[in-house]
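With one protein chain withheld, the remaining protein chains of the complex are depicted in position.
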Amino acid sequence: MATTISHGGHGVQQAPRVEDVPLVIAGRTLRSRLILGTGKYSSNDVMVRAFKAADVEVVTVAVRRVNLDRTQEEGILYHLDPERILLLPNTAGCYTADEAVRFARLGRAACSSDWVKLEVIGDQRTLLPDVAGTLEAAKTLVAEGFKVLAYTNDDLITALRLEDAGCAAVMPLASMIGSGLGLVNPYTIREIKRRLTVPVLVDAGVGTASDACITMEQGVDGVLMNTAVAEAEDPVTMARAMKLAIEAGRLAYLAGRMPRREVAVPSSPTSGMPS
Amino acid sequence: MATTISHGGHGVQQAPRVEDVPLVIAGRTLRSRLILGTGKYSSNDVMVRAFKAADVEVVTVAVRRVNLDRTQEEGILYHLDPERILLLPNTAGCYTADEAVRFARLGRAACSSDWVKLEVIGDQRTLLPDVAGTLEAAKTLVAEGFKVLAYTNDDLITALRLEDAGCAAVMPLASMIGSGLGLVNPYTIREIKRRLTVPVLVDAGVGTASDACITMEQGVDGVLMNTAVAEAEDPVTMARAMKLAIEAGRLAYLAGRMPRREVAVPSSPTSGMPS
Amino acid sequence: MATTISHGGHGVQQAPRVEDVPLVIAGRTLRSRLILGTGKYSSNDVMVRAFKAADVEVVTVAVRRVNLDRTQEEGILYHLDPERILLLPNTAGCYTADEAVRFARLGRAACSSDWVKLEVIGDQRTLLPDVAGTLEAAKTLVAEGFKVLAYTNDDLITALRLEDAGCAAVMPLASMIGSGLGLVNPYTIREIKRRLTVPVLVDAGVGTASDACITMEQGVDGVLMNTAVAEAEDPVTMARAMKLAIEAGRLAYLAGRMPRREVAVPSSPTSGMPS
Amino acid sequence: MATTISHGGHGVQQAPRVEDVPLVIAGRTLRSRLILGTGKYSSNDVMVRAFKAADVEVVTVAVRRVNLDRTQEEGILYHLDPERILLLPNTAGCYTADEAVRFARLGRAACSSDWVKLEVIGDQRTLLPDVAGTLEAAKTLVAEGFKVLAYTNDDLITALRLEDAGCAAVMPLASMIGSGLGLVNPYTIREIKRRLTVPVLVDAGVGTASDACITMEQGVDGVLMNTAVAEAEDPVTMARAMKLAIEAGRLAYLAGRMPRREVAVPSSPTSGMPS
Amino acid sequence: MSTTSDKIRIIINGDERDIDAGKTVADLLTELNLNPRLVVVEHNREILDRSSLDAARVAAGDVFEVVHFVGGG
Amino acid sequence: MSTTSDKIRIIINGDERDIDAGKTVADLLTELNLNPRLVVVEHNREILDRSSLDAARVAAGDVFEVVHFVGGG
Amino acid sequence: MSTTSDKIRIIINGDERDIDAGKTVADLLTELNLNPRLVVVEHNREILDRSSLDAARVAAGDVFEVVHFVGGG
Partner (left out) sequence: MSTTSDKIRIIINGDERDIDAGKTVADLLTELNLNPRLVVVEHNREILDRSSLDAARVAAGDVFEVVHFVGGG
């Protein structure tokens, strides 16, 4: 944030200044509050450039079968520098706790990290989470030493239980995966953030920069998104927009916004007008 | 914006990239799309630091009587470096075209610039503009060589006429001055931008960073605000948030957002799941 | 409204009860706060049934050339009973004050009424009003004895001037004609209602029943619409919905809604729980 | 709904007309889609008059200890005519499945009905439901022959499971109990209605008539509310407003609204203008 | 003097028409099969009262607008 | 006969009360001035049918909840 | 020469002031302790160029507005 600027001989009367602390998940300090997915990019080149534009340090990946009929390796690892980017395997596509646990283990075996983005999906059309299955899988995975970042509904009670179960972060949705509908229920998201101690990241539903900005203004610790960047007409430019929007929303939250009023208040003095 | 990143032996397949052009008002190229007011800061020190945090190059000022009973000079010029910041005198507080013209002339005499932020207010409680008076004053001022940036209602027809009258920029409101209600009518703002050739800046009503971001996502050329920064709990941090939010909104507009959908779309492949 | 219900021997403690007064425009008392247009119905039969379902007493009509090549009379008068429905000629399609005045005179000659719905349009694509032209035409028509119901922008200052000019009612838009976007700017509509003495009707933009209900909840005196009924899949049922929605919105406005809270308040007692 | 109106000698060309079917819960046909709570009224007199104004046939009641120190009986039964109003005992205030089951049994013993409004609350500050506890209690109560109307989160997966568990109706919230924030997430409510076979009633959060209207426009089968009526300044008038708003929303849903457009469409012909 | 079947050219609703000279506006409406009570006639930019339709005479070069109400919002 | 004034201690709605021994639940309600048709009695966590109120006897240490409907949402 | 202490009454920023006769506007500003480069003087509704402050003379009944920039939005 801006440092104090001295400007000449005035006795500088310090305004109250907020200071941010970095986001820490499972003991790891992150410089960015943005996590991006790696799905649906038109090319790996575009994806890599988007990640640079967004300056992300954590990206999600999915675990899928190797295509045995292709001669060329097509995995995503080839395109990502593990020195600079932390891979966060997900359990996308899993519809039961057991399946999600299996995928989490496969993901852990595939990378050096025990972080997992846990998803237990309850419905194919909406990809909305099965909160009971999510909680069950979270308990198993925490017991196995995973650092669980749990995708969940915007459901305070479930969020509290996921925290109790030992999740490293709780990740309620803004709206449906891939919908771009933005933050539909700011009240619940705000309440979840207010009540939890572990980091709260909003995962899924962001559609454009202002959605990310609004989400951060609720006070949450970060945002995870994929489609909003990958499906933008120009993903690299949108990635940059998202980075800035998240910083803007964070700073606005810290700065404390002006009150809303349904009446005007002049910005210029009302007295001292020449008559 | 992000430059193209080469990454090894792949034939780099270029994604479509948008390029922005800088904002030009009355022949002057501006590096920032944010204009700030100078009113209502708790101290001049806070104001100056906010301007640095926002990296603004144009700020509005009001014309008022010197207080003859004070020994110390209290004008705002003392605190602003005219080499680095362009002063934009306003006609705030004027309720007739004649009065606004008089204030514009006083403002021009007080600084080296012939730019004026024209306001003709129609009502004390709401500070909503008198569009007829604004148009009348604009014609007079343009004839006198002023570069008129005209504050106006979110009214397409009036905006078109202000452009026809020779205004250098047209500045419809987001919502009432000092209200912080944000961009109430994006449809009209979008249409005004679509139809005018001169720059369209949104002036008044922004309350927090996401408001600025949403406003820029409509495609307008810039945003003018005062209260949202000056009345934030920490104005310097909010100033920085606004700078980032405006850049984010601009880039998101250029990048082209994903479509909104009322159904989910997975970010991870649905095939290739281990069975 | 509900009458007081006696129920036995209790000393009836009267709750505060609001009483509505009927809408009066230009001295005429109207039992309905809904005015419908006659355009765009799939058939005159559907239109007539919709009017019955909505129980309207005022409908707008346009003035157009008789088609000289048709043998059969096609005017709308044939389908409306002037004993039961007051015709309100409009000046739709007029782009200047002069043209609107001419159409108003033609409309007056065509029916027994000196009421006119004044529209001076400023732009073909948006059909947004030209407020200067509207004000000019209103002055002329008032001088000629017309009862002017003036369609206008959601612009407080213009609304106040139309009242000053002698308009019988001021009719700001909810959103663009035929758009169905609903009440975009409730703040301005509420303020216009608060400040004017003549009836304020919201004209244009309502898309469905809840739009009409929300509009009435702002305290305005009535709503004028056409497309929302005529273009509904079932116009007759929608007409009925609109009638009920307008009554509901009016009553809710009069009843005084509960406050909004971002915290829960139980509806059942928290004490007296069996342990 | 409006019946077909014959009007003279025209060949009547029938428009498509929708027909509604009444709401049936657990085999009982209800004429009203509005259920009201009995809490928080300023007096029993006001409550009874509000119920008449709303023409409700089902009202919720809570089970609490008799106050042994009062000489006079204070239960609510004294004020409600069981011939005309069906009592729906709730389990409000219960934080576990066991507790809710106990309250449901007490409620059944206190009235002739085996209907129960099941609530298992997860958090005192927000009164948000514990979906796991709700599901557990629902299974027990269904096995005991209860007709369970289950209050739940706006959570599709849980809603589907409550239906699978045999609930007679599923009642997702619009927003927090007593908050008056209205329908925050129409997408999820619409999807829940689309996917369930049993009736879907929206329970909690409605604040004024337009909230009820919007909720019904999503296609749900009914609305349950308490505070919006009881805490209105004039509860009797608000009760009437709610009745009308719910009918309006239902009819608008059936009628099929016009499309939203971001461009105007004239309601009057653009040809045939005198030149 | 003038022969019996002289034609004059007028403009009605934007179109030129040749009609017999010596007609009143009421005659004109009858010829056009229009009910005077359902239309309004503007004659050279002046609106005619229904009561004056019988007296008003059509002259060469006259411009008429004959309008009525149609569906509109 | 039995001694006249034996008292037993019970808990009703969370409060301890000393009542005469040998009462039925119906007696208890009468003593409390409660209409059996408008309340429900839970006796040691078992709900009593209204028809069994006359037969059910109150014993020392018994826990009663006597509930009814109140306003609620 | 003229008598020493003739006073004239003028209006500055809405207030009446009595000042010595024979002053220029530049003198007036000096007396008011105002920096001419930071203010603008309107003299009887005409804005004075800074270059003309030395030449402009103050007369009885003159109305001055002396303004500068203050914070405003």
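The first chain written gets the first letter, and so on, giving A, B, C, D, E, F and G; residue counts start at 1 in each chain.
Convention: a contact is a pair of C-beta atoms (placed from the backbone, for glycine too) under 8 Å apart; a residue touches a chain by one contact, two chains touch by 3 or more.
Just so it is clear, the model here is predicted, and its values are computed rather than measured.
Of the listed residues A:V63, A:A97 or A:A232, the one in contact with the hidden chain in the full complex is A:V63.
The residue touching the chain not shown here, chosen from B:G166, B:P186 or B:P269, is B:P269. For chain A, the residues touching the absent chain in the complete assembly are 37-41, 47, 60-66, 68, 71, 73-78, 87, 89-90, 92, 102, 105-107, 109-111, 177-178, 224-227, 230. Counting over the whole complex, chain B has residues 266-269, 272, 274-275 touching the chain that is not drawn.
Note that only the chains that are shown with their structure count from here on.
Averaging C-alpha coordinates per chain and comparing to chain E, the farthest chain turns out to be F.
The interface of A-G is repeated, with over half of its contact pairs matching by residue number, by C-F among C-E, B-G or C-F.
Chain centres here are Cα averages; for chain C and chain G they lie 58 Å apart.
Between chain D and chain F, the centres computed from C-alpha atoms are 37 Å apart. Across the assembly, chain D contributes 37, 39-40, 62-65, 90, 92, 106, 125-126, 128, 176-179, 181, 187, 226-227, 262, 266-269, 272, 274 as residues in contact with two or more other chains. In chain F, the residues touching two or more other chains are 13-14, 42, 65, 67, 70-73.
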